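The complex appears here minus one protein chain, its other protein chains still in place.
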Amino acid sequence: MHDAETLWADFKTRIATADDYMNSLRGRRINVFFMGERVPEPIDNPVIRPSINAMAATYRIASERPELATTHSGISDRQINRFLHVPTSPGDLVAKHEMQRELGRRTGTCFQRCVGLDAIGTCHSVTFDVDAKIGTKYHQRFLAFLRRAQAANVVIGGAMTDPKGDRSKAPHQQSDLDLFLHVVKRDDKGIYVSGAKMHQTGAINSHWLIFMPTMRMTEADRDWSVVGAVRVDAPGLTYIVGRQTNDTRIVDGGAIDAGNANFAGQESLIVFENVFVPYAHVYMDGEWEFATSLVERFTTYHRSSYVCKTGLGDVLIGAAASAAEYNGVEAASHIKDKLVEMTHLNETIYSSCMAGAHQSKPVASGAYINDEMLSNVAKHNVTRFPFEIARLAQDIAGGLVVTMPSEKDLQNNEIGPLIRKFLQGKDGVEVTDRMRILRLIENMTIGRNAVGYLTESLHGAGSPQAQRIQIARAMRIEDKKSRARTLAGVNQPAK
Amino acid sequence: MHDAETLWADFKTRIATADDYMNSLRGRRINVFFMGERVPEPIDNPVIRPSINAMAATYRIASERPELATTHSGISDRQINRFLHVPTSPGDLVAKHEMQRELGRRTGTCFQRCVGLDAIGTCHSVTFDVDAKIGTKYHQRFLAFLRRAQAANVVIGGAMTDPKGDRSKAPHQQSDLDLFLHVVKRDDKGIYVSGAKMHQTGAINSHWLIFMPTMRMTEADRDWSVVGAVRVDAPGLTYIVGRQTNDTRIVDGGAIDAGNANFAGQESLIVFENVFVPYAHVYMDGEWEFATSLVERFTTYHRSSYVCKTGLGDVLIGAAASAAEYNGVEAASHIKDKLVEMTHLNETIYSSCMAGAHQSKPVASGAYINDEMLSNVAKHNVTRFPFEIARLAQDIAGGLVVTMPSEKDLQNNEIGPLIRKFLQGKDGVEVTDRMRILRLIENMTIGRNAVGYLTESLHGAGSPQAQRIQIARAMRIEDKKSRARTLAGVNQPAK
Amino acid sequence: MHDAETLWADFKTRIATADDYMNSLRGRRINVFFMGERVPEPIDNPVIRPSINAMAATYRIASERPELATTHSGISDRQINRFLHVPTSPGDLVAKHEMQRELGRRTGTCFQRCVGLDAIGTCHSVTFDVDAKIGTKYHQRFLAFLRRAQAANVVIGGAMTDPKGDRSKAPHQQSDLDLFLHVVKRDDKGIYVSGAKMHQTGAINSHWLIFMPTMRMTEADRDWSVVGAVRVDAPGLTYIVGRQTNDTRIVDGGAIDAGNANFAGQESLIVFENVFVPYAHVYMDGEWEFATSLVERFTTYHRSSYVCKTGLGDVLIGAAASAAEYNGVEAASHIKDKLVEMTHLNETIYSSCMAGAHQSKPVASGAYINDEMLSNVAKHNVTRFPFEIARLAQDIAGGLVVTMPSEKDLQNNEIGPLIRKFLQGKDGVEVTDRMRILRLIENMTIGRNAVGYLTESLHGAGSPQAQRIQIARAMRIEDKKSRARTLAGVNQPAK
Partner (left out) sequence: MHDAETLWADFKTRIATADDYMNSLRGRRINVFFMGERVPEPIDNPVIRPSINAMAATYRIASERPELATTHSGISDRQINRFLHVPTSPGDLVAKHEMQRELGRRTGTCFQRCVGLDAIGTCHSVTFDVDAKIGTKYHQRFLAFLRRAQAANVVIGGAMTDPKGDRSKAPHQQSDLDLFLHVVKRDDKGIYVSGAKMHQTGAINSHWLIFMPTMRMTEADRDWSVVGAVRVDAPGLTYIVGRQTNDTRIVDGGAIDAGNANFAGQESLIVFENVFVPYAHVYMDGEWEFATSLVERFTTYHRSSYVCKTGLGDVLIGAAASAAEYNGVEAASHIKDKLVEMTHLNETIYSSCMAGAHQSKPVASGAYINDEMLSNVAKHNVTRFPFEIARLAQDIAGGLVVTMPSEKDLQNNEIGPLIRKFLQGKDGVEVTDRMRILRLIENMTIGRNAVGYLTESLHGAGSPQAQRIQIARAMRIEDKKSRARTLAGVNQPAK
């Protein structure tokens, strides 16, 4: 059990590069399981490794394109990775989204650092509001935490989704009180929390986690109204990595069959058992009435972060165009038309996200938050268009996407030559290149990275119905009715 | 035949208000036909009048909300109506779009002043480029024209679409050379042009028209590569107003059946017969190689101007919500869900338009132009979503939208009481109010203003295929392919 | 006040031809209003006339294609018009649907005779069931009525939709008891009914009307649980013809602007005030528990009758293809692709309707009824696809559909030649032919027959939500869940 100082002692050396980051993940006492077995060193696990590579890309881009992926922070008065930045202007949010799209293009998957980024922005303003209303000191505490994080350049993950149990009951009404994360004990040093967080993106690849409530709380839910930061390797934390479609392809050997051998996403179930959090790392404890705005701000930030999927869309459009070229059909009008349609849908998502960034507004703490309506609209489009883009990609690519022999067959002396003979596409195209592109399309539409491109596009940052509820709230229907009535001449005598 | 000075003599008094504007339309020697008859004073024609009311709203909004609809012009160094402003920052385009949406909400129709606005922005930059390359003096000429227009606060219309005849032939190859507007004579004072422009929005309600080529020109099309400004009542101009669905409803008597009795759009066919244009009003004459960029810039501006349809969408959503309320079904989950869907689609359009404004970039003259990709994406969404919004509005409103008795039946002593008895909706709702709202929905989905909300959403500023061609050009497919190949490991040896 | 014999006396001469039918409409004492005025002889009203022409097409087709539109009836043992036939085999329903599609092709509008046809089939089986359970004699009464109708070859209309008032209340709970049609008096000769029926298709063009309850009834709604047949000109009936988009175009003069000058649909509000029905024409009186199956059977028949819209779709596809040809763009790949898409959607509707006819099943009376699930699915597709077909038709046709000058302008000496010059499309195409086709597209997508092709496709035979409720009932979800659980191994021990 540690105070904040001790807990940060391991992060004295700034993580400057992607390599530094990779090294920083070694030697932790982190409690990780995958497929029924403990994973002592996740970075050495071939299934988990691609998700670490994807996270590392957030460091690499800061080195390669600092104008895009780093910025000056007024909080710590230094140049920092944009993933640790509290946005203080529309331009900050615009740059964030451009960076997210570019990382989507570079990795073709979820690079996992956005939840934490959006948690930072959210905590910045909510702690400010709580202090302003209640006189607590959360905001300064949080700034101190953030300054350390910016100095160390660590990965902060965000943990929100509780298991929820019986959805018709509040947290304090659940038969098992752990179904929402809650404070189980308080002492003079800090609090102890128990519970779990589900669908946690990139948690194992993070250094710290910020946990937050997942929905509106009532007064009786005070112990569940808790926000804090813990080290990923804090005692009492257990991680169970979820299975993904085709996760073990990479273990089968070779690099072609995996489709995108280097990059993948990662989701895990995190169990908290009496995890200690010193007060320096507690940013809400009982202020239940702020849970709603915390959730709304987080989702507003995070729904727009799905702009990253347009980067994946770029890759998939490019893959489909390559497949068409390798198949020798790139000049067919219906092929060109499908590529245009894919692009149109992809850019529509982009436009919704960007409009909401440009039209962001500041809240009391000075942080800027995306326009609520547009952010929900953006995410709602993300729950639809990638599925159609994926369908069109498969349409262009052809059935070979799902009937193709393994890379290992290529290496077999007897059948390898047969495959090379019969999978030959357009003259001059390497059969392995054609296979690689088709496997990438498989990967993104029905394989490992379809998890992120499709299913998480549906459910991440809230399922479709959650956006519809927000849109209903934000739609200003009375004004619209009033406009209609005026034009229709309602309340005017019939002439 | 006049020089510029004389031509402007009638506009010495600044048109300050909507009333001024209405008065300014009287007493012109304008040659207008509708339904086979000459219309001596369009403002007194009951079918045309609602379109003039809609245009007048562009003056009224400047009086009522000057912060939105007026701005300072660096060109004439005065506060001007935003419809005469060359945008010189993203903020200018953002404000323009907000104004357009608000006018859509106020009128529920096409207010007709955007074509001219977008023509102004286009001519500003194209004349600059022509001068820079060829050494002509078009830009200063154009600025002089614009200064007068800003001072007088006139309505400038824009005229682009030629009849085109045989679409497989260039202008100079047509069997009838007038199928594209062209210079038929030049003398020392000016040029004479003949031809026609089709689908001309609000031309009769304008004071001046800027005519422009409608597509790429070749060297042999020099005489067709012509831009100039003419007074709407210039000798040689004839206007034939197109018929609109339900255009004569307003003449049937009463105000309910028309749905939106005050506001409508207007399209006409303009015929040019040897129309004289003094050189002061000529802004391109033969520089065929600039026709392409002129058209591209104009369409980039103008496709985003279709943000106005989100204002109409607001009205239609409000009308549907009112109809649901009057029918007593506003609490049904499927009704609420449909209103959310309508809003989602409407805001998606809005977001595409706004993103393109925020991400506008300057060209050489200093004018800002919307992002090309996003503007095309925005308009492409406009060719789709209003149709679904209209379908949902009809779904919510019910079949009475198309089976309802006339307002005149209400006034009949025998059947009026029967209608009041049987059309009664929810308690406390006036039958006439219910009828008004349903007629407004008819008006916007299958009536007079459906012309603008639906069909012109398809074809205005270029039909769907035109956007697809632009999207194909702007989609940077080689970069996308390269990203895909990198991730797929193309050109890497199979391990 | 009459007995059945007297009431049928006017129909002694069989209506053999379309001309006979037209003549049969003259000289009735029918109480009709339109736009605030009494219409003494509807057939002479130019706005109503096209709807009579459309109804007459149901007679003409019987003369021209008897193998399709007539059949032998076992009830009257004679060859009859298929619109008076109770289907007794899948083949009967298949032939009915083919006839409906063909009439859609011939008229491009609603020919109005299907409601009555579907009412006949419904009453045949429901009266049988009531008698079987309760011992009444409705079925024989109804057969007697039907024999007379088949002999006379009259048009029978069906009247179902009540005003409904407050939708949260049952008929007997309404503040105004007339908001559902009900028995107000009974004597030894018959019953007297009051109330109203809304959105009544072709009622004025019919000879007889069968009225039926519109929804499930409760025991307290006995007086509202009433089915009977009345002459269209029975004392106490008043008809108020609803306004349609562009209804008065035909009065403006000329035949081009109307788009489809010969054919249109018709809807009216029918008010019943103490209308006498002799017992011979009463087919339900108080048997409230059969109202549900009556409504379900009627909607099952009638939802499939919307196959007629595929005939309209054929016309609209043909019009779009003609417009493309006249515009000289018929070879463009995107045009061809849009025609294919329109056809695909149109044939999907057709297939749903036909599958439900082929898979019809008999009920106790021997009548065959379409498959319930497929009939609802068919209609649900009708609420969607015509809107997309219409959008694509407008896309292909171009903006001229809504900006075109009037036919009257053509006749003007001054501007007529200008229009002919500038509206010239492809060489060899008559300008008036091009105008006619574009006006037909206007007529079907945003004009008078869009009322039937679009809005009534949404609401006729039940609004979209009504089909969703039926689909939910018919979807056999427990079987589906069981299949899924079996495959998933639910209730099997984890290995």
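Worth pointing out:
Read from first to last, the chains carry the letters A, B and C; within each, the first residue is number 1.
The criterion applied here is as follows: a residue touches a chain if its C-beta (ideal position, glycine included) is under 8 Å from a C-beta of that chain, and two chains touch if they have at least 3 such contacts.
Note that the structure is predicted; figures quoted are calculated from it, not measured.
One chain is not displayed; in the complete assembly it touches the shown chains A, B, C. Although one chain is not drawn, the whole complex shows that of A:198, A:363 or A:474 it is A:198 that touches it. When the full complex is taken into account, the listed residue touching the unshown chain is A:329, out of A:68, A:329 or A:363. Although one chain is not drawn, the whole complex shows that of A:257, A:285, A:314 or A:433 it is A:257 that touches it. Of the listed positions C:8, C:263 or C:387, the one in contact with the omitted chain in the full complex is C:263.
Across the entire complex, the residue among A:130, A:240, A:340 or A:357 in touch with the chain not shown is A:240.
Although one chain is not displayed, chain A still touches it through residues 33-37, 163, 165-168, 175-176, 178-179, 196, 198-199, 238, 240-246, 248-249, 252, 257, 267-269, 271, 327-329, 332, 334, 383-384, 387-388, 390-391, 394-395, 398-412, 414-415, 418-419, 421-424, 426-427, 442, 445-447, 450-451, 454-456, 458-460, 463-465, 468.
For chain C, the residues in touch with the chain missing from this view are 94, 105-108, 253-256, 259-263, 314-319, 321-322, 325, 336-337, 339-340, 343-344, 347-348, 350-352, 354-356, 358-359, 373-374, 377-378, 380-381, 407, 410-411, 430, 432-433, 436-437, 439-440, 468, 471-472, 475, 477, 479-485, 487-492, 494-495.
In the full complex, chain B touches the hidden chain at residues 333-334, 337.
Here, only the chains that are shown with their structure count from here on.
Annotation, chain A versus chain B: rotation angle of 180 degrees from the Cα superposition, expressed as a multiple of 5.
In terms of their C-alpha centroids, the spacing between chain A and chain B amounts to 41 Å.
Counting partners per residue, chain A has 337 as the residues that reach two or more other chains.
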